[in-house]
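For this depiction, one protein chain was excluded, whereas all remaining protein chains were kept in their positions.
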Amino acid sequence: METKTLKTEELILNMGPQHPSTHGVLRLELELEGELIVNVKPHIGYLHRCFEKHAEAMTYPQVVPYTDRMDYLASMSNNLGYAIAVERLMGIKVPERVEYIRVIMAELQRIASHLVALGTYGVDIGAFTPFLYCFRDREKILSLFEMTCGARLLYNYIWVGGLSHDIHPDFVRLTKEFVEYFRPKIVELNELLSFNKIFIERTANIGILPLDTAINYGVTGPMLRASGLKWDLRKNDPYSIYDRFDFDIPVGEGEKGTVGDSWDRYFVRVQEMEQSLRIVEQAIDQIPEGNVHEAVPKRVKPPKGSIYSRVENPKGELGFFIISDGSVNPFRMKVRGPSFVNLSVLNEISKGHLVADLIAILGSTDIVLGEVDR
Amino acid sequence: MMKPEEIFELLKQKFDDKIIGFENELPVDSYIVVNPLAIKEVSKFLRDNEQLKFDSLMCLSGVDDANEKKTKDEEGNEVIEKGTLSVYYHLHSIELGHKVNLKVSVSVDNPNVESVESIWRTADWHEREAYDMFGIVFLNHPDLRRILMPEDWEAGHPLRKDYKNPEFYNGMRVPY
Amino acid sequence: MKKYLKNTWDGIWTVLIGMKVTFKHLFVPAVTIQYPDVKLPLPERARNRLYVNIDDCIGCLQCERACPVDCIHIDTVKGLPTDDLGTTSNGKKKALWVTKFEIDIAKCCYCSLCVYPCPTECIYMTDVYEFSEYKRQDLIYNFSTLTPNEVEQKKINYEKFMAEKAAAKAKAAAEKAAAAKAKPPVDPNKNNQKSE
Partner (left out) sequence: MYDILTNIFGNQIVAYIIGAALPLFVWILPFVLFAVLGERKVSAHMQDRLGPMRVGYHGILQTVADLLKLLQKEDIVTPAADRKLFNLAPYIVFLGSYAAFAAIPFSSIYIGSGIEVGIFYILAVSSFVVVGILMGGWASDNKYSLLGAMRSAAQIVSYEIPTAIVVLTLVMLTGTLNLNTISQQQTAYFWNWNILGGAAGSGITQILLIPFMVIAFVILFISTLAEVNRTPFDIPEAESELVAGFHTEYSGMKFAMFFLSEYANMFAVSAIVVTLFFGGYQSPFGYLGNSLGIPWLIPVEQLFWFLAKGVFFVFVQMWLRWTLPRLRVDQLMTVCWKYLIPYAVFNLLIVGIISLL
């Protein structure tokens, strides 16, 4: 037989939109050579809900419930990012009490979001049990939120200029209890998953994201920190009252493999949970008295102008670009979702790995499709 | 740390007429307006210059300025001055910690902007999104496809202010 | 070789540690509950199904305007001065018949933005969270207590009233005009502006 009739071709494998480990409705078009990945083409947009178009038809307070639904695992942080953006645009100064409560909520939300990230990462790798432990602890945080604002997932809690409710009288006590309860659980998670040999083998040296690539791709959040850069907007571009708290920025150290591999991305999140606990602990003791509705404007009508405001979401830098034409509706609202940007690096870091590694890499980027597609 | 005004001066010296102006009447952010076909050169300079080092593109957003003007000329005919689409670039230097914003404006009829994908890879998806939502064409972009909307969406670019929802998409009713 | 043995050891040892953790959990009481049989108490601020106390509603449309998803639809007809519409529980006098108060609960996003602006606190979120229906139509809740006939009647009444009023006004205007003939004319623009 002539050699030219012997044709080998790459296997095209469609992963998703309905696939057990695509973290939502994401479709990955894989070009495989055997089980080796030649190319990954993410197709997104299955969860596109026209947030930006909607926002143009809403008044500023009405946009808040919509921001909840972007990164639905970190609604509080989205609310916070949006509220801060509009406040900066309008020049509102919120009361101290509000700032403290916001920080506590945002940090608890960070823990909750990371718990989902870590738990589902376990499932991606094949360990099912840590997932349920993580969800068990996340439920406790959600209960705290529910007690405060009545909703477990989509809070509409942090408003422009204030909060929808003051905290519940029991909130401080229960939060302290939670912090006490949660510290040993991190140790347990580490024992069960983080330092498990199989888990390390699966994640160390997989999907290495070098620092310069990470910056060039605009990757932010735990992914960027795992690549070795001490970069956290809470410290580097402080918003709210984060400059008052004492906490560290965990970075990837390549402890089990190379700096910027999947294990580092995973472990940075574990360490961030501890740091968030520290912030919550410091903040919960200092909440001053005050009225949370004091600075809420009767009519949110920012002056003509625009702003790009960013906050550190659990998944990375959440930016709101708002153009106001001086009316009660935003003229243009663009959201720079961290997941959207972090996902775009997937092809770069998964080339040459196996299909099974792709799952590990995708899990370690921790995307939420609600935010990718908006 | 450099202020946007200083950066504007620097760019003005370097690129002269490719830098169109500096918008600063806005309350929070200010913009350096750049010629859409020179944005790539300017970006490269901004990234590589030792004083500037803008290594990170935080956000790239398309905007429909909705500034279409209808005027009547002397003979009473309606003259339509087409609106513009703008692209906003928010840059940030991780090393030096300063920020600057760029803006380019193009006519709706001929919305061609030079792609900055080769400068900051993050612009890849952002530009695709701007193309998808506004129809801004990024020249020399390697893979300019729709990203959020279906690839066979024929009703135009949804975030334009004059966008109308289609009645049907592939035989399915769109409004519910 | 050393690494080889260490790998083997790590593999076995970490597996054993993991097994220890899961084994301990065999004896930890479950955190889940048998849901429809056992239900957790909801906190007092729980935000679930919307409810409208229609007796207190004054038809001010504030909630309709606040809703980001437009799931509330309210129609009102002005009451006649002769009608007794009653007062709300906080003493406000009602002036409008609420002929239609529909909430499409399937659209509702439970943001509770409609709750805050209500002047009489008649719209609020309850702790009922099980209300699935077989037909989508059943998810449109109608809170208005008026029957369609009554609504028709109210509308006719109001129109009649307006017509009478208009007739009376026209009559009055005609009389006025007749009376005004002697007087110098008033600037018509002023009138126009007022009517706007």
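Just so it is clear, A, B and C label the chains in written order, and each chain counts residues from 1 on its own.
Just so we're on the same page, contacts are C-beta pairs under 8 Å (C-beta built on N, C-alpha and C of every residue); 3 or more make two chains touch, one makes a residue touch a chain.
If you're wondering where the values come from, they're calculated on a predicted model, not measured in any experiment.
Asker: Report, in label order, the displayed chains that the undisplayed chain touches.
Answerer: A, C
Asker: Using the touch definition up top, pick the residue from C:Gln34, C:Thr82 or C:Asn149 that touches the left-out chain.
Answerer: The one listed residue touching the chain not shown is C:Gln34.
Asker: Using the definition of touch stated at the top, determine which of A:Phe145, A:Trp159, A:Phe199 or A:Tyr217 touches the missing chain.
Answerer: A:Phe199
Asker: In the full complex, which residues of subunit A touch the absent chain?
Answerer: 11, 13, 19-21, 35, 122-129, 132-133, 136, 192-193, 196, 198-199, 201-202, 354-357, 359
Asker: Touching residues of subunit C against the unshown chain: what are they?
Answerer: On the side of subunit C, residues 7-8, 11-12, 15, 18-19, 21-23, 25-26, 28-34 touch the unshown chain.
We adopt the following convention: only the chains that are shown with their structure count from here on.
Asker: Where the centres are mean C-alpha positions, what is the separation of subunit B from subunit C, in Å?
Answerer: Distance between chain centres, rounded to whole Å: 40 Å.
Asker: Taking each chain's centre as its mean C-alpha position, how far apart are subunit A and subunit C in Å?
Answerer: Taking the mean C-alpha position of each chain, the two centres sit 32 Å apart.
Asker: Roughly how far is subunit A from subunit B, going centre to centre by Cα mean, in whole Å?
Answerer: Roughly 27 Å, centre to centre.
Asker: Please output the residues of subunit B touching subunit A within their complex, sorted ascending.
Answerer: Subunit B residues touching subunit A: 26-29, 55-59, 61-64, 66, 88, 90, 94, 97, 101, 120-122, 124-126, 133, 146-150, 158-159.
Asker: Residues of subunit C touching subunit A in their complex?
Answerer: 7, 10-11, 13-15, 17-18, 20-22, 25, 31, 42-43, 45-47, 66-68, 109-113, 116, 125
Asker: Within the complex, which stretch of subunit A touches subunit B?
Answerer: Per the stated touch rule, the residues are 44-45, 48, 50, 52-53, 88-89, 91, 213, 215-219, 229, 231, 236, 303-308, 310, 317, 319, 321, 323, 331-332, 334, 336, 340-341, 343-345, 348, 373-374.
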